[in-house]
Each structure stands twice: as C-alpha cells, then as structure tokens.
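Remarks on the structure that follows.
Subset of chains shown; positions unchanged.
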C-alpha cells in the first residue's frame, strides 16, 4: 500500500493548504535535456508512484516523459520522451505535448494532455505499465487545453473536463464537461463554471482551467483548478478548489472565492514565466484525510503542497463564491 | 420533380459562375420583424422547396425561420422563428441561432446552425416536414461556426465540416471534418484545408469556412466555401470551390486559387456589413448539369448565382491552389 | 409661432419613424469650406429656427457654425465658425469642437459640444441671440463625449447626460447623468443606462450615447440615443429611444429593444464613415403630437426623420429592453 507523501502543517499557520518545505521537488534541469519540468501528473503505481512529466527541452520544445518514484517526492524521470503506439486510431499526429494529467479507470492508466494538432487540443492515451503507451483520437477539435478525465465513468460514460481556448495566450476561458461512451466520440458538452466577475474574485477573473483529477468526496467531486488574473505585467496563475455534483458534474456545488495558493515564494515568482502556480495532479487518501498536490511553479519547476481533505471541503463550502 | 431555379449565362461573359439578374431575391424586410435576411439554406421539398432562413430582427437578434417556395426564387418565410422540441437531448439552450444549413439524410432533413451556448458552437436539429422541429445535442464545444453536414454517411458515419473559432470576430479559421456514429457524439477530427498564404491566394488568406452542403460529383465532393481577406477597412468575404475525396473528405483534391464570386455589386458591397458574399446552400441537378447557389450579400439580403457543375469542376481542377 | 417641419408617413409603411423623402437636407459642401456637415443641432428661434452645425473643413478640422432657417429644412449656415467670448471663465481652450447640442433654459440658449481640451470633453456655451456666444468651463474632465442638457432644471439643478469615453475610437460607452447648481461645478454623477448584452439587442451592444435634448412627455423624458455594434467591418450606429423618469432621470422607465432607425439608405451607408445614423436634435410639438429628428448620416450629411410622439412613446413602452 502506498503511503501518501506528507508533511504536517507548519506551526503558526492556519492555512488550509501549505507548501512542502523542500520545494521545489523537481528542479528545471533534473534530466540532461530539460529546460524546465513542471505541470506534471502522478498516480499510485505498483509499490510506489508513476508519473507523466512535462519536460521542455533547451529548444523549448514541449514533450511528456514517464517517471517513477518510491515516495512520491524523489523522482526518476526517463531521459527520452514517451513514444506512443497507435491506440484506437492511426492518426496520432502531435506537434507538441504538454500539461499531462493521469488517472486510472477500470483497467488502465489514461493520460490526457494538450496535444499540438493544428493548434492545441486534448490528446488522449493510455498505458497499462508505464512502459508501453498508446495514443487515441484527440477528444476535441482545436483549440482546447486542460483536459482532465474523471477517475470513474459517470452514468456509464467517460467524462472529461476541458477549457476551450484560442490559438494564442487565450485571454478568456471557462471549464466545460463532455462525455463519451468509448473514449473516441465525445458529446453532451456542458458549461461547468466560468471565470468570475472581477469584483467577486479577481484572482480567477480572466480564465480558469481544471487542474488535478477530481477526488470523490462525500460532498461531490473535489477538483483543484487554476484561475488567472490579467495584471498590467501579464497573467498571474493561482489555485482554488471546486466541488462538483457527484452525478451531474456540470453542477458546481461550491467553489472557493479566495485562492488556496497563489504565487508568493521565490520559485513561484521568478522563472521562465513569473507568478505561476499551476496544479496538475494530486495523491490522496480519504482514510487518512490527506491530499498531496503537485503543481508547476513559474513554468519552470515542480512543487508540492499538502492539506486535509475534510478541511479543504469545509473551507470550500464556507468560502464559496 | 423539382425544376432547378435557373437563368442562362449572360451574353458576353465567360465567368464560370454568374449572378441572377433579379438579385437580391429576398429583401432585408421580407418579413415584418426583419432587419436583414441572409446566409440561409434551402432544399427540395415536396413539389417545390423549403428553406431555413436567418432573419435578424430589428433588435439585431439572430434567429432561424422556415420558408417555402414553389420555384426556389420567390419565398414565403414564416413570421415567427422555428421553435424546437427536444430531440436526442433535454439540453436545447440557445442564446441565438444563425447561418443555417439544411440537408436530407436517409429519412429526414437535418439542420445545422451556429448556436449560442456560452458562445458560438454548432447546433443540430431535424425535421420531417418543416412544421415540427427537433433539436439535438450541440456537435462541439464552443467556439465553432459554419457546421455543414455531408448529405450521406461516409464510411457508415455522419460527417460534418466545421470551422473552429474564437469568441469574437475570429481573425483565423480553417476547415475541419468530424465524424459521428449517432449525431450525438463526435470524434475523428481532421484538418481539411487551411487559409492560404497571402502570396498564393489573398482572398482566402485570413480564414475560410464551409458554405453549402457538398455535392457528390465524379471527382469527389464539390463544396462551395467562403474565404476572407483582412483589408485595412475590415474583412472581405468571397466564394471559392473545393473538391474533397469521396471517401476521405479530409483529402482536398482541388481548390480554386481564384475566387468564383467576390463582392462587386451594390447589394454585395453596401449593407450592414459591406463586402460580403457568403454561400450557405445550393440546389443542383447532376442530370441537367446545373447548380443554383444561394448566398448572403452584405449580411443584409439573399442572392443567387448559377453555374454548370461540370464547368465548375473543370475550373476547380485547372485553377487549383 | 413656429410650424414643426413635417412630412406624413409614407403609404405602405407602419414604421414608427420615417425618413424625409428629400434627405439629406444639408449636403456635405453646403458651405464653401466644408468637407461634411452632420451631427448638428437646431432650436426654434424667433420666427423660425436657429442651429449649431458641425462642419468639418477640408483639412478635416472639426468646428461648429451657426445657421438659420425659416422652415427648419432649408438652412443658411454661416461661413465662419462660432467665435466664443469668455463666459463664466477665462479658460476657453478648444483644440476642436464637434457634435453640438442646443437647448433653451430659462433665459438663453445653451450649447454643449465635444470640446478638445487634452482630448475630448464636454464644452458648454450660451447665446441669447445666436450672434454673440459665450464659452463656460468644461463640464467634466476628459475623456467624455455626447453631453446633452435637459431643457429644464431638475430638482433645482441643471442636469446633463454624457458618455465617459477614452482617447480613441472608444469601444465601450454608457450614459450617465450629472447635476450642477450653476453650470460651473458638476457632481452627483449617476449611471443611467448601459450598452446592452449582445443577445438582447445587438445594435446597441458596444456603446450608447445620448442624442437629442430630452422631450418632456406624460411618461417622462423621451430621449433619442445612438447605439453601436462592432461588426467585422467597423462600428455601425443606429438610433433608439428611451424614457427616463421625470424627477430621477437616472431611472430608465423604458428603452427600445429594436432600433428606430438604422443605416439603410445610400446616404447613411456610403460616406466618410459608412453606416452611421447619429441623432443630435429634434423639434417637437406636444400639441400636434409631432417630432422632427435631425441626424447625421455617414458622418457626411444631415438628414431628417419624423414621427408621432405618442406612437414613439407607445412603441418604446411595448418594445422595451
């Protein structure tokens, strides 16, 4: 049984989410070719953990790499990017791959990522063993980003959150959910939640996007997401949480008006893209009431934060937008 | 049997496409509430023709209306917009409807349009009789425009052309094709053709979008499409033709480098949006080698143009980009 | 007693507002120096009418000129712009003057206009005789346009509508009202009405601005205003009507969802700025139930339209946004 990576809340703080004291856990040059390693995803795997990592190389080409860890904190990342075989399609074009998410459903690990096919869209792949990988049809037409699968079928169908985008530094963005009977054809698209009015919650007023794979709680699906404010010096990315209805995931039950984490440390404020906190994955144990969140910092390194699920749910309910 | 509306080529011109001498066929105020009637679609129906018309009202709200004609030229348009019943879904939200296309497949008339659901996306509906209408799931996530169904299943699936967009006056735009087993879930998205380099064909260098329902010819699917150039005084919309492979409609066999029709007449150059020629439908007879194209002019009125299919195919092959 | 210029509603139309058949009433070159004459204002004066006219010269410098008419339709415009003497201030700087409005309050004719003082703001002046003119303090800080005085004090104070702007082709704009005890110091600024959501009334979704001096009716202040939609070929200006509460002019009782007049004729659609209908003044007779509206067309010429006040009020109530 995997033990969730964990560090207790520092003394003297009441914060519902706290950073790992040894952040960042993965440095920008953790593999020889990398310019930066961030916005990456992990799952429990065998005795420890496996992950899919966004490693931009020194030509600043974006690709995803497999990695393994015993404790979820110290990671061995492959030096070569994942090579996909054909899954449910022959068409596995990919100009680039970034911002992966991973989740286990039924019999395999499903990976989604931002896939370059005439612009960004949502790529889908799977693996049984993190050795052999298979690529499927893209879920959607371009332009899209931040595709995140639910960890179970909902009403008998696969469900995916995504954020329709444009072909640049999209200055808008809301979260939608779509459904598929077969991971090949998608439909029943529903708007889930939108960027907030500036007056109500400015950190998430420009755009929002799903972050980690939702966690089933007694209150519904707990999802960490990123929100963006457009300052006079560019975008600033922070993290919040939302709770979606268990059976109707387009119904938002609660959503944090305050952020849970915003760029405040040096590694979050200084880097290739300053002022970015971008969650892509979490490990959790309902029994132990713990969640460990993985997030990209400044589009340069990978960091972790921790919290108690019950406290996060309570905070989200009590501070809902 | 319907007789295609027709007018012979004027003397003294070699043009492969020529305008109807009595254009526009539908004035902006053809129904009491309308500000403009344009970008509309027609099909053979019973003894004559039926159509779905974009009529913006004087609040400049966009909606679609049924209409009927004996000869395809003189139209009676309903004074109230189409009201849809639920088709394959309960979710038939629609902030607005515009730019309809219509085609008959198997047992019914399918209508696609630009549907307002948190931005423009592709709405789908059907009717058996142009009296009762049923709305289905939107085909795609926002943002999308110019969804055009093929008039037959291809390889056993419904096939739809569309143009992914953003949430404004999209300054980019390419044509994609997507497939569906059931008109509800869509996938297998493929890029069909892109806006051209400025040097090669400037009238279609900013964006392109599918126009009329494709026509099966011996060379493949003949499709009229619009192309846009971004002048220093705004967008100018012209019309070209493409021939897509019969079984692989993402393969472009030929595509006109010159336009077939560009805004040159007063009703195309002056109106709510100057300099727009926008094809949405055609009636054709392979036997008679005729096609009658319906197009919106200046986003204000509806006009027609004519041509011989064999000549258009020949021209497209000989003047291919 | 002045007779309102008038022409009966053309046969075969139900429109609540109809154009003068001999439009435009003032051509672009009506005085030797002028490039265009438009967006101008008139009032009853002595046995006939006087007016203040925006005449851009052939250097396209904007200035205002006095003019006189016996019948309100045929105008003699001075060949030299108005020269202002100092009114309630020594500071009468003016880089340019445009879009005047005129109204009589108590003992004199007040003129407001868009005054160039480090950008556009609202200039104020008065005259007793249209021979000698006096300039007062600008009402507001830059940037502002479309300042329109109410024809009476409200609750003992002068009241002015205006449209805060920026320093370019402002892509936003709502109508506010401000009050002054003395025509020198202004305050109590209140938002009156905003550009509408695109879905509700697209012709006025980008910006709106007060047009003619409000007319006291039994339902409240009847005001013609312009609304703007941002098309892919630039701004299109149309005209609507609103009814404001008699004593609380920031309360909108009714406001037309449809436009009353949009650019449809050649002189409205073709000119220095295509597709502009811009009302700046009206003459009215409550007794005769008539209003004659003066509006600029295509930023080039001046045109007129007519209507029955009672019908306009009824239409506004029954078609309110």
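Here the chain labels run A, B and C in written order, and each chain numbers its own residues starting at 1.
As a working rule, contacts are C-beta pairs under 8 Å (C-beta built on N, C-alpha and C of every residue); 3 or more make two chains touch, one makes a residue touch a chain.
These figures come from a predicted structure and were not determined experimentally.
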item	value
With 3 copies placed, total copies in this complex	6
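Just so we're on the same page, only the chains that are shown with their structure count from here on.
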item	value
Taking each chain's C-alpha mean as its centre, the one farthest from chain C	A
Superposing rotation of chain A relative to chain B, computed on C-alpha atoms, to nearest 5°	180
Chain A and chain B, separation of their C-alpha mean positions in angstrom	39
Per-residue overlap in chain A, given as positions that touch at least 2 other chains	none
Chain C residues within the chain B interface of the complex	14, 199-203, 229-234, 236, 257-259, 262-264, 266, 269-270, 274-275, 321
Contact footprint of chain A on chain B as seen in their complex	89, 91, 117-119, 121, 137-144, 162, 164, 166-167, 172, 174, 176, 178-182, 184-191, 194
Chain C partner contacts - residues on chain B that touch it in the complex	28, 32, 35, 56-62, 95-96, 116, 169, 233-235, 270-275, 299
